[in-house]
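With one protein chain removed, the remaining protein chains of the complex are shown where they sit.
Order as written gives the chain letters A and B; numbering starts at 1 within each chain.
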Amino acid sequence: MKDNYKRIPMPVRYAINFVLLLAFLLIVNELINNKTISLSYYYVILSIGVNIILAVSLNLATGYLGQLPLGHAGFMAVGAYASAILIKNIGVTWYTVPLGMIFGGLVAAIFGIIIGIPALRLKGDYLAIITLGFGEIIRVVLLNIDSVLGFKLTYGAASLKNIPKTTNFLNTYIVVIITCFVIHTMMKSRHGRAILSIRENEIAAEACGIKTTYYKTLGFVVSAFFAGVAGSLYAGYLGLLNPSSFGFMKSIEILVMVVLGGMGSMVGSVISATVLTALPEALRAFQNYRIVAYSLLLIIVMIFKPSGLMGRYDFSLSRILEKLLNLKSSAGKKSDERGS
Amino acid sequence: MARRDLRAPLIPERDRDKTPILECIDLGIDFGGLTAVEDFNMTLGRTEIAGLIGPNGAGKTTVFNLLTRVYKPTRGKILLEGRDIAHMNTIQVNKAGIARTFQNIRLFSDLTVLENVLIGLHNEMNYNLLSAVLRLPHYWKDEKIASNRALELLSLFGMENMAEQKAGSLPYGAQRRLEIVRALATNPSLLLLDEPAAGMNPSETAELMENIRKVRDTFQIAILLIEHDMNLVMGICEGIVVLNYGKIIAKGTPEEVRNDPVVIEAYLGKKGEVPC
Partner (left out) sequence: MKKQMALSVIINQIMNGLQSGSIYALVALGYSMVYGIIMLLNFAHGDIIMVGAYIAWYSMTSFAAHPLLAALLAIVGCTLLGVIIEKVAYTPLRSAPRISLLITAIGVSFLLENLAQLIIGAGAKKVPAIFSGAPLALGAVKISFNAVVTIIVSLVTMALLTYMVQKTKMGKAMRAVSEDMGAAQLMGISVNRTISFTFAIGSALAGIGSILYVSAYPQANPTMGAMLGLKAFVAAVLGGIGSIPGAMIGGYAIGLAEALVSAVGLSVWKEGVVFAILIIVLLVKPTGIMGRPMQEKV
């Protein structure tokens, strides 16, 4: 059967995506600048951006790699503290902000390697438990390290304060796009397929010559890197850091976003992170019932639709456009067949 | 019928001058106190199709697991094209040239048929992560070549039209064929098939026999298969090894094995014919 399916050429796809993203950026930026979007909503938007990066990066380790790390907040924490301490020491210039983010990401990535190498030797529940343990240890160390070091580094429970508020809509938006782009392109390559094969069937993957240890570590470390970057953005909009914000509870909050959105769906993580960040703010009146509703939602979704909102569906604008383009011609073909 | 020396190799005439693809020498494995396989001696010719048969629990899949180094042998040697593979792990063994299918199908169910084969071609491509993320020309070139090769392999088994379907949604027979295609994608010199005809009806089995022969002829590789379907085994195997309780009880051509009383007894427990 000859392939008569009309496909959109690659450069056109990129052009369409680029234009749409640019348009969105300009529109929202304008709304912020002329104060249509108020200051409190502005912070919500920044917060959404950070949570999208966290959810998308955790989705890499859970949805794509098939593991269950419960210590994601730990990576966010080290990234946040590393970048905050760096910027406080070298000051704010046009290059220190991206430098801080990259530094935060790299520090988190290093922790990812240190934790990943032992942790990834374990399977399933044991991996979950050990990452939980590491996440808690990071929190406890950040809390108490100053007494060991003899000088004030993290300020522990007193909070690291006066962090320059360098995070704004523009840099958050750009980082979100870069994160999604990098993870997307990685997944649609032989490296991404290797990662997926580990999730599907690790033993078969090994039998096909896939270096499973390498790819498990790669997935885990990239996930940690972006969590660290998110942490640095977080530090940059909050202005202060406290270890108690990075406990097990935070890791679970991010996990909930990934699970509800659909583990293995990047668009699911994006939507879920947006909704679950924005909704509580919009429902401030019901603040008290928020977490109760949250937990009930979690339980109900798990019982009735465990694969989450989007399951493993990965959105592709080009694919939808192609389907539309070909709808007409396939309809024509069908009537031909019936005729003969 | 004279009993063959069980240690003697059985290599087809055409392969006699070449290094055998596989030599198992006194291979054995114990699990705790239990000896699962013992005194396993086998030599396989370069382009031979051989069968490993025996009652359930005889240790056949264990042998496959030893060959692909899922298990570490307790005793003995495995030589692949003359090289000792004792120090290798499963991944290295695949790179060295052994590919396999599994008794309980192990496909990447949520990925498409094409993606399953592309994973087999993973090591045929070599662009790095940076090239992938930046979508450099190297990425596009390798992906195109791999895609074409994958479709080529799929069309050998008539599966090129299923390329975009999820592997898990395929009918059973197609899933088994896909596993073979994926294994072939890894460019092996020895293909291990674990019960490839399980669950197939006679016409599917006949088609499988055709395909196995076609694979051997096209790719000039050796194929070792575990099977319970005697039609298939007697039909395409040039040499057969019979296993019972972890030990080789007979070795030879299909004719020799079929009429060997020891084999008959192992399968039926009394005098009769090996079911065919």
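FYI, contacts are C-beta pairs under 8 Å (C-beta built on N, C-alpha and C of every residue); 3 or more make two chains touch, one makes a residue touch a chain.
Here the structure is a predicted model, which is why all the values come from computation and not from measurement.
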Q: Using the definition of touch stated at the top, determine which of A:A230, A:L255, A:I271 or A:M310 touches the missing chain.
A: A:L255
Q.
Which candidate, A:Y43, A:F181, A:Y294 or A:Y313, sits in contact with the chain we can't see?
A. A:Y294
Q | Residue among A:I8, A:L25, A:L122 or A:A278 touching the omitted chain | A | A:L122
Q: Determine and list the subunit A residues touching the chain excluded from the picture.
A: 62, 68, 118, 121-122, 124-126, 128-130, 133-134, 136-137, 140-141, 143-144, 147, 203, 248, 252, 255-256, 259, 263, 288-289, 291-292, 294-296, 298-299, 302-303, 306
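FYI, only the chains that are shown with their structure count from here on.
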Q | Mean-CA-position distance for subunit B and subunit A (Å) | A | 41
Q | subunit A - residues contacting subunit B, complex | A | 1, 182, 185-186, 189-194, 196-197, 200-201, 203-212, 218, 264, 312
Q) Along subunit B, where are the residues that touch subunit A in the complex? A) 68, 70, 89-91, 94-95, 99-100, 102, 106-111, 115, 118-123, 125, 127, 129, 132-135, 139, 142-143, 146, 161, 182-183, 185-186
